[in-house]
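Missing here: one protein chain of the complex. Every other protein chain is in place.
Note that the chains are named A, B and C in the order they appear, and that numbering of residues resets to 1 at the start of each chain.
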Amino acid sequence: MNTTDAINRNASKGTDDVRGKTIFFFGIVGMLFLGWIIFPFFIYAPVAQPVQFSHSTHAGDNVGLKCVDCHSYDKDGRFLGIPGTSKCAGCHSHTIGVSDEEKKFVDEYILRHKEIRWVVYSSQPENVYFSHATHVKVGKLDCETCHFGHEFTDKLRPARFSRISGYSIDVSGSTLLDIPSTPSTGMRMDDCAGCHNKRGHKESCIDCHK
Amino acid sequence: MTNGNQVKSLTGKKHNFGMVIDVDRCTGCGACMIACAVENNVPPGPVDATDRTGITLMRVYKADNGMDFPDNESVFFPVSCQQCEHHPPCVSVCPQNAVEVDPATGIVGQIPVRCLGCRYCMAACPYHARYFNWWDPVWPEGMERSLNPDVSLRMRGVVEKCNFCFHRLQAAREKAAAEGRDEIKEGEYIPACVESCPTSAMTFGDLLDEGSEVYRLAQSNGSFRILERLGTGPKIYYFSEREWVRNIAEKDPASALKRGATTD
Amino acid sequence: MLPWVYGFTWQTGNIIFLSIFYSVVAVILGSFSIAAIRAFRDLKPDRLDEIRWHFDFESLPEFAKVCRHAFTGEVNQRVCRNGFDCRTCKVHSKITGVPRITKSVYSEGEIPFGLKISANCLYHRGHTWVRVESDGTLTLGLDKLAEGLVWSQCEADLPAVGTRLHVNGTGWYFRKEASRARVLSPVDGEVIAVGGRKEGFYLKVNPGNDSDLRHLLKGLEVGPWMTSEVERLEMALGASDGAVSLADGGVLLDNIAANYPEQGWEDILALMLLES
Partner (left out) sequence: MDRNRNNGTKDIRLVARGVNRMPFGKFLYLLVPWLIILAIGMYAIFLCLAKGLNQTNMDNRFAFGVWIFLDLSIIALGAGAFFTGFLVYILKREELRAVLNSAVVIGFICYSGAILVLMVDVGQPLRAWFTFWHPNIHSMLTEVTFCITCYLVVLSVEYAPIVLRNKKLKEVPAFLAMQYELHRIMPVLAGVGTFLSFFHQGSLGGLFGVLQGHPFAFREGLAIWPTTFFLFIISAAAAGPSFILLTTWIASRVSRKRLVSDNVFALLARISGSLLVVYVMLKSIDTLTWLNRTVPSLGLSGIGFFLWAPFNIWILFAEIIVFGLVPSLFLLFGSGRLRTGWLVASSVMVCCGIVLNRFVMTIQTLSLPTMSFDRFMIYTPSWQEIAAFLFVVAYGVIIYSLSFRYLRLFPQEIEMKVN
C-alpha cells in the first residue's frame, strides 16, 4: 500500500468530518430558529381592528377620562366591557377632531347607529370565569395592574389568533419562555395563578373554571 | 392544594355549604331534575339514550317500605352529588386532579376540561352521582340560545357532576363585590334545584352558620344521611319524621332482595 | 410533574412518587443511551467481528458446543463456554497438563464418512484447517466437509494481502447472488498470499512472533469432532426438508450442494461454518 495515498485519504477524511459537523451544527441552529421563532410567528393570524382608537388621547390630559368612565359594571357587578357607540356619540355626534379614523368612525358607525365589532384581545376560553368586580372592588386592584400601558397606547395593534386553537396570543402566550412579550399579555392561567400565589390566595379549580 | 389551614377565601369567611331535603314533603315531581338540567346546560339526550346513559345531575329515586297494599308507603330520594366532606371517594381516585374539594366552600368541584374521561370517579362514587357525556352535546335548533352563559358546555367524553350551582355563588359574590361587600348574604346563593322545589322540601345554606335554617334542620332529630357508615361525610342531609324512611339510608341492599324485590 | 407546572406542590408524597418516577426514567434512558453509545463505538470491523462471533457462538445449540476434550473422552460431558478459544480456557490448560487417557473410537488417520483428515493439519471448529509450513507461515484451507458444501460456481471474497486476521473473526466469504456465507479465521496473523478457486481456496498467513495455535483441534480429537459435525449436517439437511439423508457409513459426495436446490443452501453452509 502506498503511504502517501493513505495520508491523502486521511486528510480528505478530515475535511469531510469538519464539513459534516458544520452542516450538522447549522442544521440544528436552523431547526431551532424555525421552530422557536418562525413557526410561532406564522401560527398566529393577525386580525386588524375595524376602527382605530387612541387610549392615550382619551385618557390623556386633553380629555382626561378615567378607565371606569367607559368600562363600567351593571347593577349585578358584571363587567360591561367595551361601551357601545351610543356612549361615544355623547361627544362624537359629529366629527370633532382631525383624524381620518374619527371621521370614518362617525360616518360609518355613529351616523348609521351601528355597533363596532371590536376584536377582543383577551377573550378567555369558554370555561374560564373571571370577575372584574371581585378583583377591582374587593381585591382593590388598579386597572393598570393587569392592563399596564394600555392607557398609553395610541393605536390598537392587530389581535393575533392561533390558527390552530383560535385563541388569542394574549391568552395562550407568545413565547415558550415564560416572558410576556408585550405589557398587556399575561392573561394565561399561569399569570392568574402566579398573582394569586403572590398575594397568598389559595383557591380551587372551580373558582376560575366553570 | 386542599390544605384547610392555608385557606383564605377570596371573599372573606369560610363556608361549608350543605342541604337538607325533607323527604316527607318531596312529591317526586322531578322539578329539581329539570331545573338542574336547564340551569347547568345539560343537553337533551339523543333518542337512544336510556336512563342509564342520560345525564341527570340530580336524580330522584323511589323507595318503599316493602309492605303490600294497603300498608304500602313510598318515599322519594332526590340524590345529587352528596358533596362528601371527609375523603370524598371521587377526589383521591382522579389521576389528574380534575376533582377537588374547594376548601373555602366545601363544594366538591369537577373541572371537565381537565377530565380525561377515565370514569374511575364514577366507579368510586357510591351514590352514582357522576355522569359521563356519552354523546356530543346537541341542542334542538334554536334552543342553544337559551343556554346559561355562566356554565360552560361539556364536551363528549368527560365526566360531570353537581357542584351546587357554583356559578350562582360566583354571581352572588360578584354582586356583593360590586356593592362593596366582602361577603354574600344568606339567601343570595341557592342552587337551582332548591329554588325550583314546589313544596320547599329543600333547604340550602351554610352548615357552619349556627343560626341558619339548614344548620337547625341538619341537627334536628329526624335528619339522616345516606350511606353515612362509609365515613365520607356527605353534606346533603335528608329529613323524615318516619322511622322506616330514616332506616332506609343505612339498610343493607341485600335486605331488599330478601323481600323479593326485582333485581333487574 | 415539574415544579413550574401549575398545581405542583412540594408535598412529601409528591416528592417521593416523582423522584421514584424520574429515577426509573433516568435508569431506562441512561442504560439505553449507554447501549446506543457503546453500539456506535462498536462500529469497527474488528469489534463487529468479535460481536458477531459472540452472537453466533451463543446461538449455537448446546450439542454443537461440545468441548474438544469430550471428543477424546478426557472429560465426560462438557459444553464450551469460551467461544472455542482454548487459549484462554482454564479447563483446557488443566487437562492438557496431565497425560492423556483416551476412549476415542477413532485412531489417527481413520476417515469417517469418507472424509480425509490430514494428520499434519490442525483443524478449526469452523471447518478450516491450518498447516504450519517449514518457514513458520501458516496455510489455511477449507476442510473436506465444508468443501463439499460450498456451492458450485460461487465466488469467494478473499481478503486482500496485508489484511490482519483474528481468531474467530472473518476469514473470507463465499457469495452467490444474494446469499453469503462467512468462513471463520482459525488463526491470528497477516495475510501474505491468497489462492482462488483453481488453487482450492487457501490463504497464506504470517502469524507474527507470538503465534498460539493451542485452540485448534488435532490428532485424536478431529475424527470424533468430524463425526459429530456430520450428524449436525444431517440434521440441518433434515431441517431443510431435504430428502437425502446421510446414512451411517455413507460417503459424502464431493459437491453436495449441486444435488440440492439452491434455496436454503446458504443456511446449511452457514450453519456448518458456525454462523447463525
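Throughout what follows, a contact is a pair of C-beta atoms (placed from the backbone, for glycine too) under 8 Å apart; a residue touches a chain by one contact, two chains touch by 3 or more.
Bear in mind that the values here come from a model prediction, so they are computed numbers and not experimental data.
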Practice task
Could you tell me which of the visible chains the hidden chain touches?
Solution key: B, C
Completion exercise
Touch assignment to the omitted chain, from C:L43, C:A119 or C:A160, lands on C:L43
Practice task
May I ask you to list the residues on chain C that touch the chain which is not drawn?
Solution key: 1, 5-7, 11, 13-14, 17-18, 21, 24-25, 27-28, 31-32, 34-36, 38-40, 42-43, 47-48, 51-52, 54-55, 59, 61-63, 178, 235-236, 238-243, 261-264, 267, 270-271, 275-276
Practice task
Determine and list the chain B residues touching the chain excluded from the picture.
Solution key: 46, 48, 50, 52-53, 55, 61-63, 77, 79, 87, 89, 92-98, 114-120, 122-128, 130-136, 155-159, 226-227, 229-232, 248-258, 262-264
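In this section, only the chains that are shown with their structure count from here on.
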Handout entry: Chain centre separation (chain A, chain C; CA means) in Å
Key = 69
Completion exercise
dist(centroid_CA(chain B), centroid_CA(chain C)) in Å evaluates to 75
Fill in the blank from the handout: chain B residues touching 2+ other chains are 1, 97
Problem - Contacting residues of chain A [partner chain B, same complex] - result: 73, 75-78, 126-127, 129, 131, 133-134, 137-139, 200-207, 209-210
Exercise for the section: Provide the residue numbers of chain A that touch chain C in the complex, in ascending order. Expected result: 1, 178, 189-190, 193
Problem - Residues of chain B defined as touching chain A within the complex - result: 1-3, 6-8, 10-11, 97-98, 100-104, 107, 109-114, 150-153, 163, 166-167, 170-171, 173-180, 182
